[in-house]
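With one protein chain held back, the other chains of the complex are shown just where they sit.
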Amino acid sequence: MTGWLLRRSVDALLTTVLATVAVIALVHLLPGDPLTAIVGDRAIDPVQRAALEQTWGTNRPPLDAIGVTLSHLLRGDLGISFATQRPVATMIAERIGPTLLLGGLTLLLTFAIGLSLGLWSALHPTTLRARLIGTATLIGYALPTFVIGMLLVWGLAVRSPLLPSGGFADPLLSPDAGGAAVLLDRLQHLALPLLTMVLATVAVPLRQQRAAALGTAAQPWVLAARARGVPQARLAWHHVWRPALTPIVTLVGLWLPMLVAGAVFVEALFSWPGLGSLLATGTTQRDVPVVIGAGLLLVAMVQVGSLIADVLYHLVDPAQRPR
Amino acid sequence: MKSAAAGLGLLAALLLLALLGPLVAMDPNLQPALGDGTLAAPSIAHWLGTDQWSRDVFARLAHGARASLLVAVVAVSVAALLGVIIGLAAGVAGPWMAGVLRRVIDVGLALPRVVVLLVLLAALGTLPLPLFAVVLGVTGWPSLARLVRGEALRLRHAPFVAAARALGASPVRVAFREILPGALPPLLVAAAFGTADAMLLEAGLSFLGLGIRPPSPSWGGMLLEARDYLGTAPWLLLAPGIALVLATATATLLGDALRRSLTPDQR
Partner (left out) sequence: MTPLLEVRDLRISFPRDGTTPLVPVDDVSFEVHRGELVALVGESGCGKSLTGLAIPRLLPDNASLGSSTRITMDGTELVTLSESAMRPWRGRRIAMVFQDPMASLNPVMRVGAQIGEAITAHQSVPAPEVRRRAIALLAEVGIADPAERVDAYPHQLSGGMRQRVMIAMALAGEPSLLIADEPTTALDVTVQAQILELLDRLRRERGLAVLLITHDLGIVAGRADRVLVMYGGRIVEAAETTPLFAAPAHPYTRGLFASIPRLTGDGGRLVPIAGTVPPPDQWPEGCRFHPRCPVAIAQCAAERPPLAPVGDHHLAACWVAAGRTP
C-alpha cells in the first residue's frame, strides 16, 4: 500500500509541476513580447519593470524564464498584483478559506444528498418520486450554474427577500455581535451560493449511485442474504449500497474540475470572496500575476483532491488492498 | 427515438432564430425610447420586451444566438482538429514519442479548462470574436485527444491496419486514412457534447464580461445585465436563460442520439 501511495503521490506531484510549467509557458509562448502579455496596456516605471524581469524573467529566453518563475514560485513569491500592488501570495492566502468552505461544503452536501437519493431511487425505482428526482436533477445539471444562481436570487432574495443576494458577511453587522449572530449571518450568506452549486452538480453522484445500486440490487448475493433472514435495512446498507461504493469514489476525482468551473462563476455571481472570483476579476483587469497565482493554486488543489479520491478508492475496495 | 426528434426540433428552432431572426428583428443596439420605453414588458411591439436601454430583447436574443452558435461551432472545430492531431500521434507513434504525448494529454486533462482560458484571456486582453472562438477551442483539445488516442490504440492492431502497412502505406497515411475513420463515430458524439460545453463556457465568459464584448449582444452578456433588474424586469433573465438551456439541451439530445446510433455497443 505504501509503495503504491508513494508512486501515486509522485505522479500527482509530477503532473502538478508539469501543469505549472505549462501555465507559465503559456504566457511566454504567446505571440509577442511576454512583458506585454503580463503588463498589457499599462504604463510601468523602471522599478516595476525590474521587478517583473526578476520574477518572470521577461527579458530572458523562454526556458530560462520558466525556470526563474518556478524558483520564485517555490519560494512562495508569485509576484505583485497590478491592481492592488500587493503580493499575489497574500491575496491568494486571504481567498483560500472562502473557496475551501464553499467547495468543501458543496462536496459534502452533493455527495451526501446524491448518494442517499440515488440509493433510495434504486431501491424504489418505479415510484413517481424517483422519476421526479431523476428529472429534476437532470434539469439542474443542464442549466448553467450562474443561471441557477440567478433564478435562486430572483426567487429567494428579490421576490421574497429571505436571503442575501451576495457577499460573505453583512458589512453592517456590529463587531460586538455575539457568536450566534455572526454564525447566522455567515450561514445566510452561504446559503444561496451553496444551494446553487449543489443543485448544479448533484445529478452526477445521484445518477451514478442509482445506476450502481440498481446493478448491485440485482446481484445474487442480495438474494442469498435475504435467504439468511437479513432484515431489509441491513440488506440495503451492507449488500446493496456498500458494494456499489467503489465506482462512486472515483467520481470525486472527475467531479473536481467541474467544481472549479462552477466555483468561478458562482463566486463571481455572488461576490463570494474566494479564489474563483479572484480569478474572474483578475482576468477582467488583466492582472496576469494574480490570474496565474490563483489558477495554479486551483490546479494544485484539484490534483490533491484527485489523489485523496484515489486513496479512498483503494481503501474502499478490498480487492485492491494488499494482504 | 424521442430524444433525437426533440433534439432535431430544437435544432431547427435554434437555427431559425439564429439565421432568420436577425433578418426579421430590429437593430439590437437601437435605443429608441430612452425616456419611458426602457424595461418594457413583452408586448406586440416588442415580443420579449425591452431592456434598460430600451433595446429590443428579441433582437438581442436573435443576434446573440448567431454569435453563440458561431463561437461554439468554431471552438469545437478547433478543439477537434487539435485533439485529432495530438490524439492520433499519441496513439500511433513510436514508444518514446507516445509516452511523451500521453504525459502531455494527462497534463492537459489535469488543467481545468476554465483556468487555462482565463490565463489566456488575461494575457491576451480583448479579442475580436473569431479569435476568441479559436482561443476557446484551443483549450478544449485534451478530452478529445484522449478519446482519439484511445481509439487509435484500439485500432492500431486491427487487421486492416496491418494490411495497409503491408502494402507500404506510411504511418501518417495509415493514421489518417485507416485509423481516423474508425475513431470518427465516438469523436462525433464527443463533439456534439463539446458544443454544449463550448456554448456554456462562452455564455459564462460573456457573463463575466470576458467573452463577447458589449455592446455586441450575447446571451451571457444579457444575463449579466439582467442581474440588476431581477425584480423589475424578470424577462431580461428568462429570455436568455431559457434560450441558453434550450440550446445546450439541443446539443446534448443530439449527442445522445448520435451515441445511440453510432456507438451502440459503448456506454
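Observations
Should a chain be cited, it is by its letter among A and B, assigned in written order, with residues numbered from 1 in that chain.
Going forward, a residue touches a chain if its C-beta (ideal position, glycine included) is under 8 Å from a C-beta of that chain, and two chains touch if they have at least 3 such contacts.
Quick caveat, the model's predicted, so the values are computed rather than measured.
The absent chain, not drawn in this view, touches the displayed chains A throughout the complex. The chain not shown here is touched by just one of A:R210, A:H239 or A:R286, and that residue is A:H239. When the missing chain is restored to the complex, the residue among A:G3, A:G32, A:P171 or A:G229 that touches it is A:G229.
In the complete complex, the hidden chain is touched by one of A:Q219, A:T250, A:S271 or A:T284, namely A:Q219.
If you put the missing chain back, the residues of subunit A touching it would be 219-221, 223-231, 234, 238-239, 242-243, 245-246, 316-319, 323.
One rule holds in what follows: only the chains that are shown with their structure count from here on.
Subunit A and subunit B have centres, each the mean of its CA atoms, that are 23 Å apart.
Within the complex formed with subunit A, the residues of subunit B that make contact are 103, 106-108, 110-116, 118-125, 200, 203-204, 207-210, 223, 226-227, 230-231, 234, 237, 241, 244-245, 248-249, 252.
Residues of subunit A touching subunit B in their complex: 15-16, 18-19, 22-23, 26-27, 30, 37-38, 40-41, 142-147, 150-151, 153-154, 158-159, 257, 260-261, 264-265, 268-269, 279-280, 282-284, 286-288, 291-292, 295, 298-299, 302-303.
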